[in-house]
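Encoded as structure tokens, the structure appears first; notes follow it.
For this depiction, one protein chain was excluded, whereas all remaining protein chains were kept in their positions.
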Amino acid sequence: MHVFFRGLLSLFKGMKITWYYLVHPSTVVTQQYPENRATLKLADRVRAQLAFNYDENGFHKCTSCHICEEACPNASIHVIDRPKPAIAKNELDHFIWRLDSCTFCNLCVLVCPFQVLKMNPTFESSVFDQRLLVYNLTTYAGATGPVLMKQPDAEARNKLIEPRSVYDGPTALEGYHLAGIPPGLYEPTSTTGVPK
Amino acid sequence: MSSGSNSLIQGVSLSQWVGGNAWTDTPWLAFAAVLGGTALTIGFMSLTAMVLVYAERKIAAHFQCRLGPMRVGWHGILQSIADSLKLFFKEDIVPTNTDHLLHALAPALCVMATLLALITIPLSPSISIANMNIGVLFLSAVSGLGVLGILLGGWSSNNKWSLLGAMRAGAQIISYEISMTLSILVVVLFAGSMKFSTIIESQATGWWIWRVPVVGFVAFFIFLISSTAEINRTPFDLAEGESELTAGFHTEYSGLRFAMFFLAEYINLFIASSLGAILFLGGWMPFHIGHFSTFNHLMDLIPPGIWFAMKVCGLIFLSMWIRWTFPRLRVDQLMRLEWKILLPIGLVNLAIAACLILSEYYFFVWNPL
Partner (left out) sequence: MEITGMTAATMSNTEVPVSSLDERIKFFQNEPQSALATQEYFVNMGPQHPSTHGVLRLVLKMDGETVREIIPVLGYVHRGMEKKAEYIGYRQQVHLTDRLDYLCALMNNWVMADAVERAMKIELNDRILTLRTIFAELQRIQSHQLWWGVFGMDLGAFTPFLYGFRDREKITAIFEDTMGARLTMNYIQPGGLMYDIHPEFPRKVKDFLKYFKPILNEYDELFTGNVIVHQRLKGIGILDGKTAISVGASGPVLRASGVSYDLRKSDPYGVYSKTQFEVPVGTTGDCWDRYIVRMQEMRESIRIVEQLIDNIPEGPTMVMKFGAKIRIPEGIYYNQMETARGILGVMLVADGTEKPYRLHFRTPNFNNLWSVISMAKGLRLADLVAILSSVDIVVPDIDR
């Protein structure tokens, strides 16, 4: 009998806890995601998207040394040299990064000798076609920023580089205008190397 | 299915109304009444189930520090409608090697049983579809039919998990039926009638839960446990037990047929709560305290339908509260609870009730103040 009532009491104790949460709406922890974009603050270090660091002139420091490619555990990075370098010994043509296979281990960022790469906390990278997840991160093919800045003026620098877009080069798409994807839907953006 | 049974019952009141045999004198009226009654019942049933599903999701969410449905309509109020639409249009998947006839019949049986049980429930003095003089007996009889649908569903699915779930449900519902009937019988003894309206009217001076101090409460307690088991809700949801049997007897059901099981489940919740309210909490009778006539007058101002709804809502909330707090029992513990604890207590309780009536002690009206 004693055990019976103690058991009953334990049931009521549990019900007391759930009651507490029912009558205290402030304890609700649900975040309503698309609506709370304004207040949703992700930590700065969140790794969600690989991107290039560009200086104020829009140049990067990648010397195409392939260390990141070597460090990548599952070959998500593919660095392609420029076939005919303009001034430097090695020049980057395409920096292909596969978001679909990347595990965000951060090793490429850690091993990069020139701090070219960084991880961005922009996590909304869903697309309707998996092939769109293969990006070219560099906005231009050419030498590094410091080398290019030795040139006298902007005109001379522009002669040494070629613009590159997000889906340029040997991405799975071979250019965003192919493969049934309407042009204009995924226009490359110039600064971040990440589609809008 | 439902129209046949409805016609019998509808005929009784209708013949009183037209003063003769409705089927021979005014067949069109009788037919219209049957159709209308059926449509009304089904409409009421669907609406109740939708409201209950929404309420359960919201309440469960707030028990668990969540918000629940928020997207469809204001605070997700249209979520149930959207879900039922989805279920309507979903593909009805029938696995190979099932017994097709039984597989199709099972959900219909479940719904039929609940529909039959539902029509006996008097919602207010003026709203009752079938106010039979054997209401209690009829309700216990047809609610037992529901287990047939569950057993058939589990058996015909050609799935061992379903079969296990069905067998558990069968054992459980048949066992708990006994305790439930014993606790109902206590009230039937006190009220001296099996007619729901008479049972309710007998509680005008006090509800049975406290009018006979201990006996009424014990009966109510047993009723609460056994009705929870009867309608397969946690902590007695062994028939579905999703962590053990994936989904129990309705593992192999989808689309509209799953929706029918779902509907039956929630209507059963409504029926069980209504039964509890009618038998123990005075149905549509207002809450009165002793001789506080002002208070009693104020209480009388609330219409009886609202009183009934309030009591049913309270019991449904209690059921949800229990469901979202407790873990599930094991199948042998479930049986032990019934046969070793509830059944003896119920029997003793019934005997005491009978003794009280014989000694005419029950006319003692106990007032809280």
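As written, the chain order gives the labels A and B, with residue 1 at the start of each chain.
Everything that follows uses one rule, which is that a contact is a pair of C-beta atoms (placed from the backbone, for glycine too) under 8 Å apart; a residue touches a chain by one contact, two chains touch by 3 or more.
None of these values were measured; they are calculated from a predicted model.
Undergrad: Could you tell which one of B:Asp237, B:Glu252, B:Glu265 or B:Glu338 touches the chain left off the display?
TA: Only one of B:Asp237, B:Glu252, B:Glu265 or B:Glu338 touches the chain omitted from view, namely B:Asp237.
Undergrad: Pick out which of A:Thr18, A:Thr63, A:Asn136 or A:Ser165 touches the chain that's been left out of the picture.
TA: From the options A:Thr18, A:Thr63, A:Asn136 or A:Ser165, the contact with the absent chain belongs to A:Thr18.
Undergrad: For a quick check of understanding: of B:Gln64, B:Ser128, B:Ser193 or B:Asn296, which residue touches the chain that isn't displayed?
TA: Reading the full complex, the residue touching the unseen chain is B:Gln64.
Undergrad: If I consider the whole complex, including the chain that's not displayed, which of B:His75, B:Lys90 or B:Arg328 touches that chain?
TA: B:Arg328
Undergrad: Which chain B residues would touch the chain omitted from the figure, given the whole complex?
TA: Listed in rising order, the touching residues are 60, 63-66, 97, 160-161, 164, 168, 234-235, 237-238, 241-246, 324-333.
Undergrad: Take the complete complex as the reference. Which residues in chain A touch the chain that isn't displayed?
TA: Contact residues on chain A toward the absent chain are 6-8, 10-11, 13-14, 16-18, 29, 42-43, 45-47, 67-68, 70-74, 103-107, 110-111, 119, 121.
As a convention for this text, only the chains that are shown with their structure count from here on.
Undergrad: Using CA atom averages as chain centres, what separation in Å is found between chain A and chain B?
TA: Distance between chain centres: 55 Å.
Undergrad: Applying the document's contact rule, which stretches of chain B touch chain A when the two form their complex?
TA: 59, 61-67, 70, 321-322, 324-326
Undergrad: Mind listing the chain A positions that touch chain B in their complex?
TA: 11, 14-15, 17-19, 21-22, 25, 27-30, 32
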